[in-house]
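The complex appears here minus one protein chain, its other protein chains still in place.
The letters A and B name the chains in turn, as written, and every chain counts its residues from 1.
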Amino acid sequence: MELLPNVLYGAAYYHEYEPYERLDQDVAMMKKAGFSVVRMGESTWSLWEPEDGHFTYAWMDRVVDAMGKAGIKVIMGTPTYSLPVWLYHEHPEMLARPLGGAPQFYGMRQNMDTDNPIFRSYAQRLVAHLVEHYRNNPNVIGWQVDNETSSNGASNPDVFAGFVHHLQEKFGTPQNLNKAWFLNYWGQDINNWNEMPTPDSAQSTGYKLEWSRWQQMRVTNYLAWQAALVRQYRRPDQFVTTDFAGAMHRDVNEFEVAKSLDIAADNIYHGTQDNMDGWAQAEHGDFTRSLKHSNYLITETNAQTTDWTSAFQYPPYDGQLRLDAYTDLSSGANMVEYWHWGSIHSGQETYWKGVLSHDLEPNRAYAEVSRIGNELRRIGPHLVDLKISNQVGILWSTDSLNAISFMPFSSSGPQWASAQPVADYGTLVSQVHHTLYRLNVGADFVFPEDPDFSRYKVLIIPALYIADDALLQKISDYVENGGHVLMTFKSGFANEDSAVRWERAPGPLRKATGFSYQEFSSLEHPLALKGDPFGAGAENKVSYWAEFLMPEHATALAWYDHPFFGRWPAITRNSFGSGTLTYEGTYLSDELQRRVLLDVLTRSGLTGPDQSLPAPVHVKHGTNRFNKRVHYYLNYSGSAQQFVYPYADGVDLPTAHPIAHGKTVTVQPWDVIIVEEN
Amino acid sequence: MELLPNVLYGAAYYHEYEPYERLDQDVAMMKKAGFSVVRMGESTWSLWEPEDGHFTYAWMDRVVDAMGKAGIKVIMGTPTYSLPVWLYHEHPEMLARPLGGAPQFYGMRQNMDTDNPIFRSYAQRLVAHLVEHYRNNPNVIGWQVDNETSSNGASNPDVFAGFVHHLQEKFGTPQNLNKAWFLNYWGQDINNWNEMPTPDSAQSTGYKLEWSRWQQMRVTNYLAWQAALVRQYRRPDQFVTTDFAGAMHRDVNEFEVAKSLDIAADNIYHGTQDNMDGWAQAEHGDFTRSLKHSNYLITETNAQTTDWTSAFQYPPYDGQLRLDAYTDLSSGANMVEYWHWGSIHSGQETYWKGVLSHDLEPNRAYAEVSRIGNELRRIGPHLVDLKISNQVGILWSTDSLNAISFMPFSSSGPQWASAQPVADYGTLVSQVHHTLYRLNVGADFVFPEDPDFSRYKVLIIPALYIADDALLQKISDYVENGGHVLMTFKSGFANEDSAVRWERAPGPLRKATGFSYQEFSSLEHPLALKGDPFGAGAENKVSYWAEFLMPEHATALAWYDHPFFGRWPAITRNSFGSGTLTYEGTYLSDELQRRVLLDVLTRSGLTGPDQSLPAPVHVKHGTNRFNKRVHYYLNYSGSAQQFVYPYADGVDLPTAHPIAHGKTVTVQPWDVIIVEEN
Partner (left out) sequence: MELLPNVLYGAAYYHEYEPYERLDQDVAMMKKAGFSVVRMGESTWSLWEPEDGHFTYAWMDRVVDAMGKAGIKVIMGTPTYSLPVWLYHEHPEMLARPLGGAPQFYGMRQNMDTDNPIFRSYAQRLVAHLVEHYRNNPNVIGWQVDNETSSNGASNPDVFAGFVHHLQEKFGTPQNLNKAWFLNYWGQDINNWNEMPTPDSAQSTGYKLEWSRWQQMRVTNYLAWQAALVRQYRRPDQFVTTDFAGAMHRDVNEFEVAKSLDIAADNIYHGTQDNMDGWAQAEHGDFTRSLKHSNYLITETNAQTTDWTSAFQYPPYDGQLRLDAYTDLSSGANMVEYWHWGSIHSGQETYWKGVLSHDLEPNRAYAEVSRIGNELRRIGPHLVDLKISNQVGILWSTDSLNAISFMPFSSSGPQWASAQPVADYGTLVSQVHHTLYRLNVGADFVFPEDPDFSRYKVLIIPALYIADDALLQKISDYVENGGHVLMTFKSGFANEDSAVRWERAPGPLRKATGFSYQEFSSLEHPLALKGDPFGAGAENKVSYWAEFLMPEHATALAWYDHPFFGRWPAITRNSFGSGTLTYEGTYLSDELQRRVLLDVLTRSGLTGPDQSLPAPVHVKHGTNRFNKRVHYYLNYSGSAQQFVYPYADGVDLPTAHPIAHGKTVTVQPWDVIIVEEN
């Protein structure tokens, strides 16, 4: 996409939802608030095409024009995420069939089978018209295809037929499939492809994993199809994006989807009031930035409150809206857009409030937004296109997320109830990212398909349950060539079909880990580590899982304090080639994880003054367009914080105050200091 | 209805359920116990009409005759609440279709679509025959139509068609409906009436509210239809009633239903043993009495135990049955009828025990019932038709109950789970009624349709979330004209279509409340009130919800003790015209509510000696047929209680002991003193 002159700042805007005409008033208020962008159009197919084949644009043209006159750019969305009633009535079979086949009814959005060919033909006709209509409108700078797209859990006949076709292509013969999925088990092997049972009651772990991949592939294909369609009609300088609903989904492979986009975008909702520490924004930001190793857009984030009921209304404290905007920019966002401008007066999101309250008058939020917007007009050019370069990567495996969820390693309930995980792949990934965040060490996410891990000094690999031999070999080579890996239990255990390897665990990782194991145990109760080797205190224990590691070359870093488990190490480290692999055979408490990770980072030379900041203050670094280093100091607390500024002399961009190396700096409650080095 | 000579006392009686012939024995026991009434016939359509079009009466005639000979009157029920098997087999489509369309099967009672025209024709034929048969039987004094009628959650095609027709009548055009319900949202507006989606997956808050009204209208219409049918055939002095299953339902508008009845009736089940404090009976009694501002019938209440399993069997302590009967009479009941006479030996209600145990012999309950029955024969004429006149009203809004449940303001779980309210409209109403009960201040319920609030000095308005402008204006006028209102948060927030008002909250109430607000917050943790302004102690906090009230004329009575919320008052009072409006912007603890309410009552001159009674003793007042004041003193505890009697000299009706003004009186455990002034 084209270089942006400044960060974009604005909101989603639905004039069509408002109870009375107030376009001029809204635009004037936006302009006064310093808005530079709005996102529109993605929610209201029924106005674009009120009846089958009748298209209307006037309702939107006047809004786009008014924005243009006020200097506010438009990102236009294709409105395919919610079916109009007439289309549902013509083709009720479009609704997504859930596993189990319960009947579905019209009413919720995002509930169609996006593979349905008739749905596709209606969507194609509309999107083509729409893009053609606005391709020459200079105020429309980009396109969002669909909205928070997911698989919608669809298992309609056409989805299943596509899946069987996919299996045919992937496995060639039923016999290959039977072997890969071990379908002799319970005598469920198939003789020919048309015998394939539907996924509704599938118990096969191979089937479940491949079905989860198929759901991801459906999302990837659908968005790629829409992106290509838009590209066919758009003006070349209009970018194409889609907005992820947060990150790290079970049925969306964001890394694959991003290949179809000019720029990635994310909807990030986060805690506020006493639950705002910047971490959710950092995790999602790091993930989204890593998809294309580039800057990204925040298409939606909290304005006043976010809630599908009225039981979780937490309007931000004074300063939190502003702190949030800089939080996003500090992770590499090039746009911050609220969802949304004016609160809706009816329906499911009545209490998902916009910048304006239901009275649509200026209010406390509008006042703070106006401060941000006008501040960004001034300092935004120093913040846009921030280049961030991290030396730590976290490997994200959607396959492992899914496969572990089918065979969870923890449960809040008894065995005879369904397992209700309290810890899982997701909590492990969050734990390591949160630990890095608390340590103020920037991290990227890395994907199995990434051809090159070597850009990172340290690679963190949580529970890589699903991996083919090639991926394990790539990890092993990374270590051998000098990389430092921190890896947890269950890594390398199952192959790409979710079959447990039939060589000694951890399979192809054995040389790199320096141990093998034949047994593992759930931990009925948390266990202490013998002698508290990391000085974390006796209350810091390990939980859920213990592999019975038998070191071959590895060194034990910690042992279980238990008469039975005590004979096996809990944590090991192995030198292999010129790198090291530190392995956690069990689930560490947060503080233990912090100490183990800090040890790995320190040995890799990745620590420094950033680890000495007061706990509520987080720092982010990058390089701006002027090739200057920028340091964000963000205070996520209601009290002022002090620290010694350790970098080169610079200036605090919002206040234009000089900040000298070695001087003690105070950052006010819920405030930020942004130092641009001189 | 005709004037009753005495309170009615008896039980439901199902001779047809008994394992062997024992009519004479039962009647003799009833007579000995002082019974004056039984209710029969409503449960056994299959005996009235064993085959399609064949009617039999003999099985019941002999029971009615035997009752007549024993001087026991009969209330006959129309047996339409449970389909006979043959009718189900002829018309399985009669079963109520639940939202979502899950298949339904025969077995449970009250599970038909009462709008089904074939059901109606069968019911009409049967009821007409039945009423005609007993119209000339002098022993049959009244008719109960149907039994504990509700909507049965039916969404059958005919119910939905009726709903669309209702929308057409109410809104005129689809465009009006789209506008009222904001159906542009997610592009779900309709072009014509036949596009209307079913309610199964409706997300529209307008749709949900109107559907809840339609379910109430269905109940109202069905019962009005049956009542009219009975009136067509009955003897004029036979009254028509129906028995509500308790009160304050989401799908029954008792106020509307009552318009079709000669007298209201309620089935009141309540706690026993250590959980009997008289409050449930008082709340339901106050509600039922308020429907027609008149005396009412208790058609069912606890005999021995009430339970659809055997896990909640709590037979009353000695004295509790008698205390319960007088509890009902003290609220204005003219009848107390147990459910039921003899315990059933099989089926769902095996453990919902009658006066007699399964052995059908005299027992502890029968002995106490006999004492009551014979006592009432003596003193009942002094207790029947008690006229009760209260000066406090509580506004009950079924619409607010429903609309708040769609957007609850509290939840026991996290945001990502469905909201499980721990406080809601119902708990608020119960809190204020319970507070009045504990204060021994009598209260009526008031309904939005009530043309005149001015009969009350104090009107309590909990969370009136749904109200049209006219109702809000009526409240405002009531204050302006000298009324005293105690109102809670969320009142006036949404209009009659559950759309949040787009004028500044609280909309048309703004002058009466003396403040406006633009923001509100859920309270993650309870908050104290700064300086404990009501002297309730620091442990008494406010919870769930806080509106950011900006006083315009109102005075702050209390502030939140919190660095952020502390800038807005929690409770305000405004003088408007010659009245006052006290407003709670948050959910008070019970003790805080007690103190705020007592303050309002005291300022309105509604307090006196009744507030000084020992806690377990409750007092109720009324005027009897002899135009004498009657004071009930009911002791809901296992220990004797003493108090100074503050009213004019009188006599204790059960014991005939004189009770003098100013004298200390002792009321025995689970006992009652009923003073009739001289």
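By definition in this document, a residue touches a chain if its C-beta (ideal position, glycine included) is under 8 Å from a C-beta of that chain, and two chains touch if they have at least 3 such contacts.
Quantities reported herein were computed from a predicted structural model and do not represent experimental measurements.
In the complete assembly, which of B:M108, B:A161 or B:A660 touches the absent chain?
The one listed residue touching the chain not shown is B:M108.
Which is it among A:N139, A:S411, A:Q473 or A:S637 that touches the chain not included here?
Among A:N139, A:S411, A:Q473 or A:S637, only A:S411 touches the chain that is not shown.
Using the touch definition from the top, which of B:S43, B:Q281 or B:T488 touches the missing chain?
With B:S43, B:Q281 or B:T488 as choices, the missing chain is touched by B:S43.
Could you tell me which of B:Q215, B:S294, B:S343 or B:N390 touches the chain that is not displayed?
B:S343
Of the residues B:P19, B:P138, B:P157 or B:G531, which one touches the chain left out of the display?
Within the whole complex, the residue contacting the unshown chain is B:P19.
By the contact definition given up top, give the residues of subunit A that touch the hidden chain.
100-101, 181-182, 184-191, 195, 197-198, 200-206, 407-411, 415, 419, 421, 497-505, 518-522, 524, 544, 563-564
Extract the touching residues of subunit B with respect to the undisplayed chain.
14, 16-17, 19-20, 43-47, 50-51, 79, 82-86, 88-89, 102-109, 111, 273-275, 304-305, 307, 309-315, 317-318, 343-351, 357-361, 363-364, 638
As a convention for this text, only the chains that are shown with their structure count from here on.
Which whole number of Å gives the spacing of the CA centres of subunit A and subunit B?
So the centroids are 50 Å from each other.
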